[in-house]
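Everything on this sheet refers to the single structure shown next.
Note that one protein chain of the assembly has been removed; the remaining protein chains are unaltered in position.
Chain lettering (A and B) follows the sequence in which the chains are written, and residue indices restart at 1 in each chain.
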Amino acid sequence: MTPSDLATVLVSGVLLGALYGLMSYGLGLIYGVMRIVNLAHGAMLTLGAYGTLWLFTSYRIDPVWSVLLTAAAAFLFGVVLEIVLVRRIRHGPAISSLLLLFGVWLVVKNLLYLTFGGDDQSILTSYTFDRLQLGIPLSLTRVLVFGISIVCFGLLELLLHHTYPGRAIRAVSQDREAAALAGIDVDRVSALTFGLGSALAGAAGSLMALIYSFNPEFGGSFLLKSFCVVVLGGLESMVGILLGGFVLGLAESLSVVVLPASFQDLVSFVLLVTILVVRPPATAKERV
Amino acid sequence: MALLEVQGLSRRFGGLMAIHALDLEVQRGEVLGLIGPNGAGKSTLFSVLSGGLAPSRGLITFKGERLNGLAPYQICRRGLARARQLVRPLENLSVYDNVLVGASFGRQGTSGDESRLSALHALELTGLLAKADARAGVLTLPDRKRLEIARALATRPDLLLLDEVAAGLNPSELAAALELLGKIRDAGTTLIYTEHVMQAVMKLSDRVVVLDHGEKIAEGSPDEVVQDARVIEAYLGAPAPTQGE
Partner (left out) sequence: MRRGFAGAASAILLTLPLALEGRDYTLHLVILGLLYVTLASGWNLVGGFIGQISFGHAAFFGLGAYTTSLLWLHGGVHPMVTMPLAGLMATLYGWLWGWPCLRLAGPYFAIATIGVGEATRLLMNNLEATGGSSGLALPTPTTYSKLPHYYLALALAVAAVATSRWIARSRFGLGLRAIRDDREVAESLGVPTARYQLYALAVSSFLVGLGGSFYAQYMFYIVPEEVFGFDLSISMILMTLIGGLGTLVGPVLGAVLFLLLEQIVLVNLPSLHLGSFGLLLIGIVLFEPRGFAGIVDRLRARARAKEA
């Protein structure tokens, strides 16, 4: 493999990594604040992709701008979901939320099948096949996706560290009881968090529509990749998740060198199970 | 030979030394009171002894055998049991089943009949026989504490670690608890128990060990220890135990 090939592989891994980080952040956020694993995360991603498709085909809205719209819609959906369903089993055993959210995912999937059919969809804009030449040829859409992901992370950083709701979210994720005692409305924060986590997933789904073709089953493998990133990067910091995203992106990119392309998805599964086993996250083991 | 021997035990959590170079000996049949201000490391010590936490350093010998590195269930089977401070009943099992678990698994090679007998005996001793069929999740706190002890007893331990038995109990409940501990001791079980309630310590212990910030600062009979200047200082104004017992 030539140096320029290697460079291409590495760069594409990094470009993808930012998207992976964005995609996974919402999952990690919800777990960090509510200790709930959002199995409907894949549904949010898929909805983001289909939302972008719909806005593009019906209203000619460029996918880059529809990110904002789908994120907003996903936010609302997430908030409603939390208030109507999740809240009821929030304090129950973990499996309740797992099964509930999984049920939501199935329902969403079915609705998408009914509305759009099961065929692969893709979004073809005027610039879909453009390339940038920065020493190595890069796909314009991938660079765009990378850029927007980074911008989103920046906005997220602002939100979480410099606004009241953001700081409330972080407080609850650190210590639920202390936050409640300090006067924070934990219920509201939960709804907000679920909405925000969904919004991030929706935004990521939108961006994915730019570079992948998709069908209603789309969210499944990305859900697992999100878990992988969260487990790799930890829940502590944004940087951690971003790094986790880069690690997965690079791992997948590099794997194409040794594995046939159809096995690429295996990389995330294997990585996930390996990390869980070798270095379980602090909250993954039973408390002592 | 001492029943339990702890040599140079240390346990650290990141930068914090919860237990530091602790030496301790417990003789068979005695009642050892373990006291110290909050955060002294008492519960940590119990966790290490029962296998829930690994020691960072040091050696634990029980009945002449090395305890370091054994799994909690193995330690239990060798005869060291623990009744926790923050009680954790098996909520969905009946009181009887809770105790039966201890009786069936606490010692290797227990037959079904022996387990049932052990379980019933433990329930009787702790006064829970009447509530044997109740679901453990519905018990009141004093009953939960008794269940915690009954469960540990059912494993037929040689050494029983009791973590703050008296916490949260009113005077009459406390008296009953102390009576129970006395019975356990009379039956031949060695006890180490941690306590904040001074009355309980004075009344029951043969010997007392005082911990502060993970280190042993005093050791001796209850009377000796309670007059030790360093102990008083560690507690900083804790009232001297009353004469009334």
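In this text, contacts are C-beta pairs under 8 Å (C-beta built on N, C-alpha and C of every residue); 3 or more make two chains touch, one makes a residue touch a chain.
What you are looking at is a predicted structure, and each value in this text was computed from that prediction instead of being measured.
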*Spell out, residue by residue, where the missing chain touches subunit A.*
37, 85, 88-89, 92-96, 98-100, 102-111, 113-114, 220-221, 223-224, 227, 260, 262-263, 265-266, 269-270, 272-273, 276-277, 280-281, 283-288
_Using the document's contact rule, name the residues of subunit B that touch the chain not shown here._
50-52, 71-73, 76-77, 81-82, 88, 90-93, 97, 100-102, 104-107, 112, 115, 151-152, 155
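Please note the rule applied: only the chains that are shown with their structure count from here on.
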*Indicate the whole-number Å distance between the mean C-alpha point of subunit A and the mean C-alpha point of subunit B.*
48
